[in-house]
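Only one protein chain is missing from this complex, and each of the others stays in its spot.
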Amino acid sequence: MSAPTIVSLPDPSTARIPKMNFLTRENGLLSWLLTGDHKRIATLYLISITFFFFIGGALAGLIRLELLTPQSDLMAADTYNKVFSMHGLIMVFLFLVPSVPATIGNFVIPMMVGAKDLALPKINLLSWYLYILAGGMMLYTMATGGVDTGWTFTTPLSTHYLNTNVVSAGLAVFVAGFSSIFTGLNFVVTIHKMRCPGMTWFRLPLFIWSNYAASILMILGTPVLAITLVLVVLERTVHIGVFDPAYGGDPLLFQHLFWFYSHPAVYIMILPGMGVISEVISTFSRKRVFGYTAVAFSSVAIAVFAFFVWAHHMFIMGISNYAALVFSLLTMMVAVPSAIKIFNWSFTLYKGSITFETPMLYAIGFMGLFTIGGMTGVFLGSTGTDIHLTETYFVVAHFHFVMVGGMLMAFLSGIHFWWPKWTGRMYPEKISQLAALVTFIGFNLTFFPQFILGTLGMPRRYAAYPPEFQVLNVFSTAGATVLGVGYLLPILYLTWSLKYGAIAGNNPWQATGLEWQTQSPPLTENFVEIPIMDHEAYDYEWLEQQQRKEVASVG
Amino acid sequence: MSELEKQHEQEHHIVGPGIYVIVLLLLLAGTAATVAASYFDLGEWHIAPGLTLFWNPVVALAIASGKMLLVVLFFMHVKYSTRLTKLTVLTGLFMFLVLIGMTLSDYMSRAWGRW
Amino acid sequence: MSDSTAIANGALAEEHHEHPPYQRHHFQSVDQQFDATNFAMWLFLLTEIMFFGGLFMSYLLMRNWYYQAFVEGSHQLSIFWGTANTAVLIASSFTMAMGVWSAETRRKGSLLLFLSLTLMFGLIFLGIKGIEWHEKWEKHHVPGIHQYSEQAFLNPASDPEVYKEYHDRPLSPAMASKTEEYFFLYFAMTGMHALHMVVGVGILVFMIFRAKAGAFTSGHFTFVENFGLYWHFVDIIWIYLFALLYLISRH
Partner (left out) sequence: MDHISPVLWQFLDKWLTHFSLFPPEASKIAPESDALYFFMVLVSLVGLTIVVLLVVAFSILYNKKRHPRAVQIEGSTLLEATWTIIPLGLFLIMFVWGALLYFRIYTPPANAMNIYVVGKQWMWKIEHPGGQHEINMLHVPTGQAIQLTIISQDVFHSFSIPAFRVKREAIPGRYTTVWFEATTPGTYRLFCTQYCGTNHSQMIGDVIVMTPEDFKKWLESSTSGNSLAQDGERLFASLSCNACHNAQPDARGPSLVGVYDAQLTLATGETVTADDAYLRQAILDPAQHITQGYTPIMPTYQGQISEDGVIALVEYIKNLHTDYRLQETLNTTELPPNNEKKAPAPGQQPAAQKEVKP
């Protein structure tokens, strides 16, 4: 039995990886470390975030192991606190925020808009160095005893009551923040100023729209986090500041400033993932995305509303009733564009011609999990139910559904989708489909029980818990094991495919984006000649005509 | 002249020293005015019980904003820039006000008490 | 040439394959390069606005809570030095704008002159800031690190210089301790501002060397223009800091 497929590879007997491409153009470590090429920087980013993902993942494994039993027997409470704090910090600031934008975005955005590079290649490289610096500081923090504030740095706990490495962790996040600001800034400039002739705003692939929206959030949100962390660090070092009530400060002010960034940050994390899903679903159903304009504007709407909802993290913290009301209402508003996207993607499948390669499997998984993650967000956005559910495992499950079930699925989908473009070789299809399935099953087994745990009232960040919660925690830990396998598989077979994968050719997926109209791996400056965009995005008829022409001219 | 060239010319409008000197003098005058104003008690306006507007800060901040506008429009050439630049500046101001306004709205409405 | 319009590098931009040496390879034209970097600078300034936004927010809240402490704290600042510094910074903004004009009109000599003047004013500003900070240090008004003293607020007569001008009522001990909060924000805000000035001064020195080599007067003035934006922005921040920290609490 052979499943129908759209994969069209060149004849394996004659196919060769183009001799001249961005990977082979220059050799030596220095040519990588001093590169200005967005594709090389994306590759550097890919390697470094994968590294940090596995560190964060290992910490997650430790957390799940500890929670296998009610007592804190694997590690002491202090150690557990450090482990979950480092897990959060690494995953949020060193993996999720840069994951899709800095790797896939960096790689494809210039090609998608038909440019030779990002507008500011040196700033792009600087952004990667800042990321590495931040990662180094984070590792230093971990090696010298860790930090146990949680990733939220709650004051006055972080400024006064702990004696762990809050300062170096805070500065690491500060630096990572600037890395993400520079990436976002670069994207916005590139999307505004570097589009090729004919590339109007409404011919841009939806991946560009969602990355644009996310970049705006990075530019406007991240500096507030930066200054907040500076104030935390100052308060810790000089023992006077604006957050600790003992000095006359206000801890709620910290919450306001912190969530002013950190709520939009979840959209920074998820929006680029949504962009990947738009590309993948369109390509594998051979159809233009249903309601292109609605999907494009829903990204922008999410970005705009994202800035008006932050206080929903503070409903039980004694903000004013009126503010709670307003922020809750606005939170409901931000849920609508996400719903629009889900339905538009579903209807993209309608009357399509669908095939189920790995990126598509991940994308379908994304749609299911993101629907659950999004809907449970409404539970927390509604003030009344938030009281019972917030600060419990319900929250943990909710954001893992969005971040891991949503963003990580999208990231893996994107990595598989653009892997042939990136390396010139195909990944092995069967085993990667298996990996997608394992990830999906493992994910649900890990995080679904946590919804029930949260409803039962199990608080988050507990090293030890009452015994009645054990059954569900065991399920969760078992699921985490499966999930771990699901994440290990891709790194193994993707590495394998670097050498043994089938030659992919220019456009194995028959996709329409400009990045597919050049060789794989692309040239250093992407195109031989700057392309001219003369068709709408996702115009599969244009693509067929194009191919017919080529065949005719060759024949 | 084609549309493109017109736009082109606008983008590279060179502001001359004449305007800069005028702006400099205005800025210095503004500084003098705001310092002078700080020496007088300009009174206050009781809008409602518990809500009072003091004129001194209002005047000082209004003058500061006037100076800011001069710098932005002329020294930073925004008056002669593209719509995109103007939009960027406005976005910055808007988000700044959102940060301050929405946060303060929480603090202010806490005093309103329960329903 | 004053107030005229000119097309920078119009001729060069039209020739597609012969790039001027300063055009980076991935741009289609010099215009595109100028637009892109200029826009990038503006976006960077957006992040700067939000960066200072957090400080302004903290300041507003604390001032509302500890109004009297902020009034008394602000009386400790020297209006003379503050005004002088504002004037210096405005002057440096002016010279910077003139520097940009010189670059645009390709006048190397005047560019060098104006950049040097800007550098000088920037250094004067930092010097005056240093004098002011030093005074706070001596009065033990640096919070956190130098044995903060509330004496001046508990017993205003002990500071005759300030007392002469404003016959302050002593603050209650609880409120007097909140003046430390004022000085924390004073140092955080002016410190953050001065840090931006130091960075600016560093870049100015670099620019003067480059300008000497004629780098900015052969039509490629983007760097000068963008640095100008940064410098003016730092000026604007100071205009607000001056109003908030020195002026509005005088009465």
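Should a chain be cited, it is by its letter among A, B and C, assigned in written order, with residues numbered from 1 in that chain.
Keep this in mind: a contact is a pair of C-beta atoms (placed from the backbone, for glycine too) under 8 Å apart; a residue touches a chain by one contact, two chains touch by 3 or more.
Bear in mind that the values here come from a model prediction, so they are computed numbers and not experimental data.
Of A:9, A:33, A:47 or A:329, it is A:329 that touches the chain left out of the display.
Only one of the listed residues, A:50, A:154 or A:237, touches the absent chain: A:154. Only one residue in the set A:20, A:33 or A:246 touches the chain that does not appear here, and it is A:246. Residue A:78 is the one among A:78, A:429 or A:525 that touches the chain not shown. Remark: the omitted chain is touched by one listed residue; of A:133, A:196 or A:294 this is A:294. Against the chain not displayed here, subunit A makes contact via residues 4-6, 72, 77-78, 81, 148, 150, 152, 154, 156-157, 160-162, 245-246, 251-252, 285-288, 290-294, 315-318, 321, 324-325, 328-329, 332-333, 335-336, 339-340, 342-344, 346-347, 349-356, 364, 367-368, 371-372, 375-376, 378-379, 381-388, 390-392, 452, 455-457, 459-468, 470-471, 474, 540-541.
Residues of subunit C that touch the chain left out of view are 171-175.
The working rule: only the chains that are shown with their structure count from here on.
Once the centre of each chain is set as its mean CA position, subunit B and subunit C turn out to be 16 Å apart. Residue positions 35, 39, 43, 46, 50, 53-54, 57, 61 of subunit C each touch two or more of the other chains. Of all residues in subunit B, those that touch two or more other chains are 84, 91, 95, 99, 103, 107. Those residues of subunit B whose C-beta lies close enough to touch subunit A in the complex are 84, 91, 95, 98-99, 102-103, 105-110, 112, 114-115. Residues of subunit C touching subunit A in their complex: 24-28, 32, 35-37, 39-40, 43-44, 46-48, 50-55, 57-58, 61-62, 65-66, 143-145, 148, 177-178, 180-181, 184-185, 188, 192. Contact residues on subunit C toward subunit B in their complex (touch as defined above): 1-8, 10, 31, 34-35, 38-39, 42-43, 45-46, 49-50, 53-54, 56-57, 60-61, 64, 79, 83, 86-87, 90-91, 93-94, 96-98, 101, 104-105, 228-229, 232-233, 235-236, 239-240, 242-244, 246-251.
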